[in-house]
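The other protein chains are all here in position, but one chain of the complex has been omitted.
Right after this comes subunit A.
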Amino acid sequence: MTKHVGYVPEMKRNWWLKNRYFMAYMAREATVLPLVFFIGCLLAGLYCLLQGQESWLTWLEFMQNPLTIAVNLLAFVASLFHAWTFFQLFPRVMPLRVGGRAIPAKWIILGQWCGVLLVMVLFAWIFGRGV
């Protein structure tokens, strides 16, 4: 008998539209798009800062454009969504044990969110002081 008798089904380009798990996966992967924009903004800001006052002011203006703000807000929401999916997956990738006992996934997820909160408070404190 020859190997692979019969036919091999092909995977179409839109395979990920087939069910909600694939769509959720694609949404998770797509969060990178607005984040790339955000990183582009940061790098452009650094570059403009080095170029002198005039280009820095142009950059500031660009950052205040409602469209820029909207995409950056989207990037913020996307990063929170990505964090949410990542935190959900983390306990399955790194099941933590203390004294031979598994720590419940719920606690690990909660711990991660506490970390996020802590970082946000820290940032607000550092950058809030100057205002």
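Keep this in mind: a residue touches a chain if its C-beta (ideal position, glycine included) is under 8 Å from a C-beta of that chain, and two chains touch if they have at least 3 such contacts; residues count from 1.
The rule we apply is simple: contacts and distances are computed from a predicted model.
S.K.: Of the options "Acyl CoA--acetate/3-ketoacid CoA transferase subunit alpha", "Multiple sugar transport system substrate-binding protein", "ABC transporter permease" or "Succinate dehydrogenase iron-sulfur subunit", which is the UniProt protein name for the chain that has been left out of view?
M.R.: Answer from the UniProt record of the missing subunit chain: "Succinate dehydrogenase iron-sulfur subunit".
S.K.: Based on the whole complex, identify which of A:Gly52, A:Pro66 or A:Gly100 touches the chain you can't see.
M.R.: A:Gly100
S.K.: With the missing chain put back, which residues of subunit A would touch it? List them for me.
M.R.: 3-9, 11, 15-16, 18-19, 21-22, 25, 29, 89, 92-95, 100
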